[in-house]
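A single protein chain has been omitted from the complex, and every remaining protein chain is retained in its original position.
Moving on, here comes subunit A:
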Amino acid sequence: MTAARTGSGRLAINRLKSAKPLDAEAVDRFLGRHEVPVVEGDQCTFLWRGEADEAWVCQRIVGLPDRIPLRRLRGTDLWQLVLELPEGSRVEYQIEIRRGDHYERFNDPLNEKRSHSPMGSSSVCFAAGYETPDWVLPDPEARPGELKELVLRSRALGRDAHVTVYLPARFRPTASYPLLVVHDGGDFLQYASMKTVLDNLIHRLDVAETVVAFTHPGERLDEYANSTAHSRFLTQELLPELESSLPLVGQRAGRCLLGSSFGGVAALSAAYRSPDTYGSLVLMSGSFVFTDIGTDHGGGPAFDPVVKFVNRFRAKPRCVADRVFMSCGVYEQLIVPNRSMVHVFENAGMQVRYTEARDGHSWENWRDRLRDALSWVYPGPQKLYYE
C-alpha cells in the first residue's frame, strides 16, 4: 500500500512527531495504521522499534552508504529514516543494531515482504510505482510445462552434469523448438520463479514455445569465470545431446544462452569461444568488471580471470551472437560496467537491447526482466493469432 501525504505535504512520520503525547500508545497506533516502510510518493520511511544504542538500514544501493543510520524518535523506542526512492524502485535491505559491543543484523520485523536468494533472505521495500508483475504468479489458466531431470557425464567438467529440462505445454515431437540454456538454473527456478514465468509467458503468447535447459554449476566461481571447460561442456556436450534427443531448431537463430552475474560472464565466454553457435545471449547484471589501466579491479581473486577476459574482449570486441539482451539494476555496483559494454557489443556488430531497472543485484530483478528478455529473444506467436 502506498500512503498519500496529507494536504499539508507532511510525511506521516512528521505528523507522528507532533503527536501529544508522543508515547508508546501513539507509536502503536501509528504502526497499526501504516505499512512499513511507509511509502509516500518518493519518500520511504524505514522504521525499527526496540532498544538499542544505534540502528541502521543496510542496503546495497550504489551511491548510498551501505549502512544508513536510523534516528530515534525522542521519548520513544521507534527509530526512523526517510529515504528518497525514485518511482518504481525495489530495494532489498536489512536492519542492523548495536547494543554495547554487540551487533546484530536481521530482516525488518515490521515488514513481511521478503526476497530470497542462495545467500538467505532480506526485507524488501517496494517504492511507489513498483508492482510485482502478474505474470510471475501462478496462473491456473496457463497450461504447465514439464520439468525433466537429465544427467550427463561431462568429460569437459570431469563430473556428472545435472540439467533440468523444461518442455513447454503441448510439447510435440513433430514441432521445432528454440533452445534456451540457463546458467544457475536451480536458482532461476527457485528464486526467479522461472517455470511459472515460462508457463505464463508462453500461455500469453508473449514468448515462443521454448525448450529450456537449466544447468547447475559445480564450482560456480571457477566454471563461470571464463572457463574453457564450461564452454566446452555447453557447446560440445550439452548442445549435441539436447539437439539429438529433442526436436530443436538446431540452428544459431534457435540457440540462446542466458546468465546473470557470473552466469552472464559464463554465457558470454561460451559464445566467445564458439562465435558461430549461438544466435542470442541474455546477460543480466553481468559481472563484466574490467580495468582501463592497472590491475586493481576491486573484485577480489575470483574476479581475476573475469577481468582478464573482459579486458581482452573490450580490446578486441568480437561478434559472438546476432542479438544480445542486457539488463542491469541502476542500484548495482555493476551498473557502470554493464553500461560500458553496450557500445562494445554494438560496435562488434551485435544487435543490443539494453534495459535498466531501479533495482539491485537480485533474483527478483532478474525475474522481472524475463518478459522483456525472452519476448525479444524468442517472440511469441501473438502476431499469428487472430481469434
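Just so it is clear, a contact is a pair of C-beta atoms (placed from the backbone, for glycine too) under 8 Å apart; a residue touches a chain by one contact, two chains touch by 3 or more; residues count from 1.
Rule of thumb we're sticking to: contacts and distances are computed from a predicted model.
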One chain is missing here; what is its name in UniProt, given the choices "Peptidase family S51", "LLM class flavin-dependent oxidoreductase", "NitT/TauT family transport system ATP-binding protein" or "ABC transporter permease"?
"Peptidase family S51"
Residue, one of A:R33, A:R170 or A:H343, that touches the chain absent here
A:R170
Touching the absent chain: which residues on subunit A qualify?
170, 174-176, 201, 204, 206-207, 247, 249, 251, 253, 371-372, 375-376, 379-387
